[in-house]
Each structure stands twice: as C-alpha cells, then as structure tokens.
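Handing you a structure now.
For this view, one protein chain was removed and the others were kept in their places.
Order as written gives the chain letters A, B, C, D, E, F, G, H, I, J, K, L and M; numbering starts at 1 within each chain.
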C-alpha cells in the first residue's frame, strides 16, 4: 500500500464532505413543513396570499442557512484544504 | 494488495457520495407533507387552487435546495476531485 | 489476497450505491402521506377530484426528485466511474 | 485466504444489495398510511369509492418508485456488475 | 483459516439477506395502521364494509410490494448468486 | 484458529438469521395498533363486532406477511443453505 | 487461541439469538397500546366488555406471532443448529 | 492470550444475554401506556373499575410474553448452553 | 497481554450487564406516562383517587417486570456466572 | 502493553457502568411528563392538590426503580466485582 | 506503545464518564416539558401559581434523580476508581 | 508510534468530553418547548406575564442542571484528571 | 504508509468538521417549523403581519446560533488548527 499522508487527508475529506451535507436533512424537513402550512393557510385565506408567501419564504430563507453551512464546509473540504 | 493513494481517495469518495445523497431523506419527507397539505387545502377550497399550488411549489422549491446540495457534493466527489 | 486498487474502488462503489438509494425512504414516506391526504380530500369533496389529484401529483413529482438523485448517484457509481 | 478482487466486489455487492432494498421501509410506511386514509375516507363517503380509490392508487404508484429504485440497484449489483 | 473467495461471498450474502428482509418493518407498520383504520371505519359505517375492505386490501397490496422486493433480493442472494 | 469457509458461512448465517427476524418489529407494532383500534371500534358499536373483527383480522393477515418473510429467510439461512 | 470453527458458529449463534428476540420490542409496544385502548373502551361501554376483550385478545394473538418467530429462531440457533 | 473456544462461546453468550433482555423496552413502554389509559378510564367511570382493570391486566399479560421470551433466551444463554 | 479465558468472560459480562439494564428505559417512560395520566385523572375526579391509584399501581407493577428481568440478567452476569 | 486480565475486566466495567446509567433516560423523560401533567392538573383543580401530588409522587416512585437498577449495576461494576 | 493496565482503565473510565452523563438527555427533555406545562397552567389560572409551581418543582426534583445518578457514576469513574 | 499511557488517557478524555456535552440536547429541546409554551401562555393572558415567566424560568433552571452535569464532567476530563 | 502526525490531525479534522456542521439539523427543523407557524399565523391575521414576522425572525435568529457554532468549529478545524 503506497499511501501518503496527503492521500489520507483527501480520503477523509471525501467522507467528511459526505457527512457535512447530511445536515440538509434538517432544513429539508423544516422547509417542507413550512411549505405545507403555507399552502394550507393560502387555502383558508386566499386574499392574504402575498403576505403568507413572503412570510413563508423569509422564514425558509433563514432555515436554509444551516444547509448552506453544510455545503460550504463540504466545498472547503473538497477544494480548499487539499491546496492548503 | 496493490493499492495506491489515488485508489483510496476514489474508494472513499464513492462511500462519501452515497452518504451525501442520503440528505435527500429530509426534503423527501418535507415535500411530501407539503404535497399532502396542498391537496387537502385544494379539497377544502378548490377555487384557490392556483394560489395554493403556486405557494406549495414555491415552498417546495426552497426545500429542494438541500437535496441539490447533496447531489452536487456527490457529483463533485465522483467527477471533479479524482481529476484534481 | 490479490486485490487491486480498481477492485477496492468497485467494492466501495457497491456499498456506496446501496447507501445512496436509501435516500428513497424520505420520498417514500412523504409521497405516501400525500396520497393519504389526497384520498381523504377526495372523500370529503369528490367534485374537486381533478384539482386535488393534479395538486397531489405535482407536489409528489417535486418530492420524487431527491429519490431520483439517489438513483442517479447509484447508477454513476455502478456504470460510469469504473470506466473513468 | 485465497480471495481475488472479483470475489471482494461480489461480497460487497451482496451487502450493498441488502442495504439498497431497505429503502422499501419508506414506501411501505407511506403506502400503508395511504391505505388507511383511503379506507377511512370510503367509510365516511362510500359513494365516492371509485374516486377515492383511484386517487389513492395513483398516489401510491408514485410512492412506489423509490422502492423500485432500491430493487433496481440491488438487481444491478447482483446480476449486471459482476459481468461488467 | 482456509477460506476461499466463494465462501466469503456466501457469508456476506447471508448477512445481506438478513438486512434485505428488514425492509419488512415498513410495510408491517403501514399495513397494520391500514388494518386499524379499516376496522375503525367499519365500526362507524358497517354497511360499507365491502367497500372499505376492498379499498384497504388494495392499498395494502401496493404497500406489500416493497416487502416482497426485500424477500426477492434475499432469495436471490441465497439461491441464485452462489450458482452464478 | 482452525476455521473452514463452511464454518464462516454458518456463523454469518446465524447473525443474518437474527437480523432477519428483527423485521417482526414492524408487523408487531402495526398489528397491535390494529388490535387497539378494533377493540375501540367494538366498544363504540358492539353490534358490528363480526364485521369489525373480520376486517381487522384480514388486514392483520396482510401485515403478517413481511414478518413471515423474515422467518422464511431465517429458516433458509439455518437449514437449507448449509446443505447447498 | 485454540478455537475451532464449531466454536465460532456457536459464539455467533449466541449473538444472533440475542438479536432475534429483540424483535419482541414491536409486539410489546403494539400489544400494550391494544391493552390501553381496550381498557379505555371498556371504561366507556362496560356492557360490551366481552366483545371488546375478545376482539382485543384476538388482535393481540396475531401480533404475538412475530415475537414468537424471534423466539423460534433463537431456540433453533441455540439447540438445533449446533447438532446439525 | 490463553483463550479456548468454550471461553469465547461463554463471552459471546454474556453479550447476547444482555442484548436479549433489551427486548423488554417494548413491553415496558406498552404496558405503561396501558396502565395510564386504564387509570384514566377508571377516573372517568369508577363504577367499571373491575371490568377496566381485568381488561387492562389481561392485555398487559399478553404484552408481557415477548419480554419473557427475552428473559428465557438470556437464561438459556447463561445456564443451559455452556453445559450443552 | 496476560489474559485468560475467564478474564474475557468476566469482561464481556460487565459489558453485557450494562446493556441489560438499559432495558429499564422502556418501563421508565411507560410508568412515567402512567403516573401523568393517573395524576391527571385524580385532578378531574378526586373522589375516585383510591380506584385510580390502585389501577395505576397495578398496571405499573406489570410494566416493572421487564425492567426487573434486565436487573436479574445483569445480576446473574455479575455474580452467578463467574462461579459457574 | 503490560495489561493483565484484571485490568481488562476493570476497564470493561468502566464502560459497562457508563452504559448502565444511561437507563436513566427513560425515567427522566417519563417522570418529567408526569410532573407536567401533575402541574397542569393542579392548575385546573387546585383544591385536589394533595391528591394529585400524592398520586404523581407514588407513580414517579415506581418509575424511579429502573433508574435505580441502572445505578445499582453501575455501583456493583465499580466496587464489588473487582474485589470478587 | 508504553501503556500499563492502569492507563487503560483510566482511558476507558474517561469514555465511560462521558457516556454516563448522557443520561441527562432524559431529565432534560422531561423537566423542560414540565416547565412548559407549568407555565401554561399558571397562564390559565394565575391564582394557583403557588400550588402549580410546588407541584412542578416536586415532580422535577424526582425526575432529576436519574441525571444525578449519571453524574455520580461519572464522578466515581474519574476520582474514586483510579485510587481503588 | 511513540505513545505513552498518559497520552492515551488524554486522547480518550477528549472524546469523552465531546460525548459528555451531547447531554445538552435534552435540556435544549425541553427548555425550548418551555419557552414556546410560556410565550403562548403570555399571549393568552398577558396580565399574568410575571407569574408565567417566573414559573417558566424556575422550571427551566431545574432542567438546566443535567446540561451543567455534562459541562462539569467535560471540564473535569479536560483539566483535572490529566493532573491527577 | 508514509503518514506523519500532522497528516493524521488534518485527516481527523476533516471528519470532525463534517460532524460539526451536522448540528445544523436542529436549527433547520426548528426554523422551518417557525416559518410554518408564522405563515399560518399571517393567514389567520394578515393585519399583524409585521409583528408576526419580526417575532418569527427574532426567534429564528436565536435558533440560528447553534448552527453557527457548528460552522465556527468546522472552520477552526479546517483553517486555524493546522497552523497552530
């Protein structure tokens, strides 16, 4: 087995990147629930569709952040660290 | 065992890619709940079908993003990194 | 043990492909809930069956995507990468 | 231990195939819930049985897909790859 | 330890077959819920027993499929592959 | 350690058989819920006891199948394969 | 370490037997829920105690089966296989 | 390390016995829920205390069985097999 | 490492005893729920305190059994088996 | 590594003791739910505070037992066995 | 590696102590639920604040015990055993 | 590898400290639920804000304790034991 | 294998960074629920949209913090420690 330390780091980074984006399970469930509540609210009060949708989208945008953190860390593990 | 470091990286990338798309469990559950709430809301108020559906689809589109992150990282692990 | 690096990659790809399609648990639960809500909504308001069903199917189609990502990554792990 | 790389691939494929069909847990739960809601809806409104059942079956058919992906990947791991 | 590659494949196939039928947890829970809803619906409206039961059984039959996939893969792992 | 490949297969089959019957968790929970709903429905409408019970038992019988798959695979692992 | 293949099989059978009876978690939870619903139904309608109890017990008996499968496999692992 | 095969069997039996009684988690939760429903039913209808309690106890007795299976297997692993 | 087989058995027994009493999670949750329902029932109908409490305690006593099984197996692993 | 069998037993006992007290998760959740129901019941009917509290405490005391079993086994693993 | 048996015991004790305090998850969830129910009850009936709070605190104190067991075992693993 | 026993203890202490503070998941969920119930109660009865908030904070303070135990054990693992 | 200690630290840091951002599952679910409740509240009372949204965003901002802790630790593991 002809493996250098740099190879080990990159192999572990590949596993770590896979783990990192699993964080997306959380926002995925949460934002889907938000979409369901939003659609349900529009069905009860179609006149407030604009207000409901902007509230839903704003709340979802905040929930998106932790998913983005996972993507960011995965990207850093794949592209930036092996150069470092 | 005649294994080079590059082989180890690609083997771990295959495992990592499999882990990464598991992130799709989250959006899958969430979007399904959204579809259920949407269909239920249309049943109660068919006249607002357009509004309900556009809200549901917009909310689902946001929830899709974290699933896409998982796909993106899996693709990078399979195609881009072994070349890097 | 006469194992080459290419063998290790393909063996790990088989495990990774198995992990990848597990992502289907999410859409499976979610779409089933959507089907239940849809059938329930049709029972309460049979006249809106077309609207309910189109909303349900559209929402389910979006939820399907993350399951397809898992299949796509599994396919790539099995067919494309060993050639790469 | 007289093990070739091809043997290792097929052994890991057997594990991977077992993991892949576990994806059926999701559709199994979801479709069962759909069946329960459908039967309950028919009990409340027997006259709409045809509409309820067609909606339920259509929704379940979509939910079935991710379970089929798991079966497909398991089949590929068992029959196609060892020949590849 | 006098172990051939064929032995390793069959040993891993035994583990894989055990994992594959675990997929039955999903349909088991889902179909049980369907049975409960069905019995409950018959209790509220005994006159629609035939309609409720046929809907329940049809829905359960669809949910059964992913459990059958698990059995199929387990059978293939035990009987077909070692001959292949 | 004087271990033949046949011994390894039978040892792994013992583990696999233990895993296979764990599939019974699903039907166990589901059928218990069905029993509870059934008893509850009889309490509300004792006159429909026959109809409720036959629906419950029929639904439970379907749910039993995936538990039987687990038993079947466990039996095959213990009795049929070591002879094969 | 003076360990024969037969010893390994029996050691793994002990682990497998322990795993097999864990399947009892499912029926344990389900039957307990059934007992609770049954007692609750008797409290609301004591006159139907006989009907409620017979429905509950019949439903529980079906749920018991998967727990028995676990016991059966455990017994086979402990007593029958080492002789085989 | 001076370890015989018999020692390995007894060591694995100790682990297996610990796993086996974990099955008691299921009946423990289920029976506790039954006790709660029973006490709640008595509070609503104290006159039916005898009927409620006998139903609760009978249902709990059935739920106890899978816990007893776990104890039985644990006992067999500790006392009967090492002699066998 | 100067380790005899007896030492290995006792070390594994210590792990097994720790696993065995984890079974207490089930009765702990269940009995706590029972206590909550009991207190709630007394609050609604203080006059039936004796009946509620005796039902609750009897139900909890049955739920206790599986926790006792875990303790029993742990005790046997610690005190009886090393002498055996 | 100069490790005797007695050292291995004590090291495994330390892990086992840590596992044993994890059983306290169950009573902790259950008793907390009981406390919440009790406080809620007192809020609805302050005049029955004594009866509610005594019922809650009695029920919690029973739920405490399995947590005590975990502590007892942990203590035995730490203090009694190394002397044995 | 110059590692004595005493070092191994202390290293495993560190892991065991970390596991032991994880038991605090249970009381943490339970007591938080109790606090929520208590605050909610005070909001509905502020006049009974003293009675509600004393009931809540008494119930929480009992729930605290299993968390304390975890702390106690962790302390013993860190301070008392290495001296023993 | 030039690793002393003291190094192994400190490395395991680092893992153990990470495990210990995971206990904070419990209080985090519980206290958040308490905060939600408290805010909801204030919204229904703003006049009792002081009473609700003091009850909520007192209850949360008790729930905090098990999180503090985790921190305490982590601190001891990091600072006190390596000196001991 | 030509691996230095610095390589091992960086490889473990990659795994640790992947674990750290998994903490984002919590805020992702929680904030999504908040978005759903917010959109639902706006649908019931559109006039209070500003107040609802500011409360929702403020609460979400607090929930974001633990996700940020995960990102912060991941960043430190990737960029700061290898220099330290």
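Note that in this section contacts are C-beta pairs under 8 Å (C-beta built on N, C-alpha and C of every residue); 3 or more make two chains touch, one makes a residue touch a chain.
The structure presented is a predicted model; accordingly, all values stated were derived computationally and were not measured.
Q: In the complete complex, which positions of chain M touch the hidden chain?
A: 1, 3-6, 8-9, 11-13, 15-20, 22-38, 40-42, 44-45, 47-48, 51-53, 55-56, 58-60, 62-63, 65-67, 69-70, 72-74, 76-77, 80-81, 84
Q: Please output the residues of chain L touching the missing chain, sorted low to high.
A: Output for chain L: 1-4, 6-8, 10-12, 14-40, 42-44, 46, 49, 52-53, 56-57, 60-61, 64, 67-68, 70-71, 74-75, 78-79, 82.
What we mean here is this: only the chains that are shown with their structure count from here on.
Q: Just how far, in Å, is the C-alpha centre of chain L from the one of chain B?
A: Taking the mean C-alpha position of each chain, the two centres sit 33 Å apart.
Q: Would you mind pulling out the distance in Å between where the CA atoms of chain C average out and where those of chain J do?
A: From the centre of chain C to the centre of chain J is 42 Å.
Q: Express in whole angstrom the distance between the two chain centres, defined as the mean CA positions of chain I and chain J.
A: Using C-alpha averages as centres, the distance is 9 Å.
Q: Give me the residue numbers in chain J that touch at least two other chains, ranges are fine.
A: 1, 3-4, 6, 8, 11-12, 15-20, 22-38, 40, 42, 44, 52-53, 56, 60, 66-67, 70, 74, in rising order.
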